[in-house]
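If you scroll down you'll find the structure; I have some questions about it.
Just one protein chain is left out here, and the rest sit where they should.
On to chain A.
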Amino acid sequence: MQDLPPIGGYEPVQWKRNLPSRGFRPVIYFWLISGAMGYGFYRFYQGVDEQRELTREKQWARFFLQPLLIAEEDRNTARRYFSELKRQELVKESMSDEMKAKFEEEIYHDKSKLRLPRYTAGGPASEH
């Protein structure tokens, strides 16, 4: 008994290696990636410039408003200062002369600046 080839014969023997395609030449990948990175950096620094200008815009908007806000704040401080002066007058009225002299003594000898009332006894939270 002897084995015989299948009907129609054997399939051809694969003698050649079947390697996948290697793609482009290396130098082309180099330039493609360099190009993509270059564009990325270009856009990034455009964005940096834009952020700087946006910050500048925001800062100048604030500079234009600042005197207005300071003026409003100053008026409130002045209100409390005048009110404090008035309160001191009221307190003085009912004092003996001895106490009054003590009360009128200057606390600070440095006259170069005005001491404004800084603290207030807190009112109920609902009114703040």
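FYI, a contact is a pair of C-beta atoms (placed from the backbone, for glycine too) under 8 Å apart; a residue touches a chain by one contact, two chains touch by 3 or more; residues count from 1.
The rule is simple: contacts and distances are computed from a predicted model.
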item	value
Undisplayed chain, where the name is taken from the UniProt record, one of "Signal recognition particle subunit SRP14", "S-adenosyl-L-methionine-dependent methyltransferase", "DNA replication complex GINS protein PSF2" or "NADH-ubiquinone oxidoreductase 20.8 kDa subunit"	"NADH-ubiquinone oxidoreductase 20.8 kDa subunit"
Candidate in contact with the missing chain, chosen from A:L4, A:L19, A:L68 or A:I107	A:L68
Contact with the hidden chain (one of A:Q2, A:N18, A:S94 or A:S112)	A:S112
Missing-chain contacts mapped onto chain A	43, 46-47, 50-51, 53-54, 56-58, 60-65, 67-68, 70-72, 74-75, 77-84, 86, 112-114, 116-117, 120-124, 127
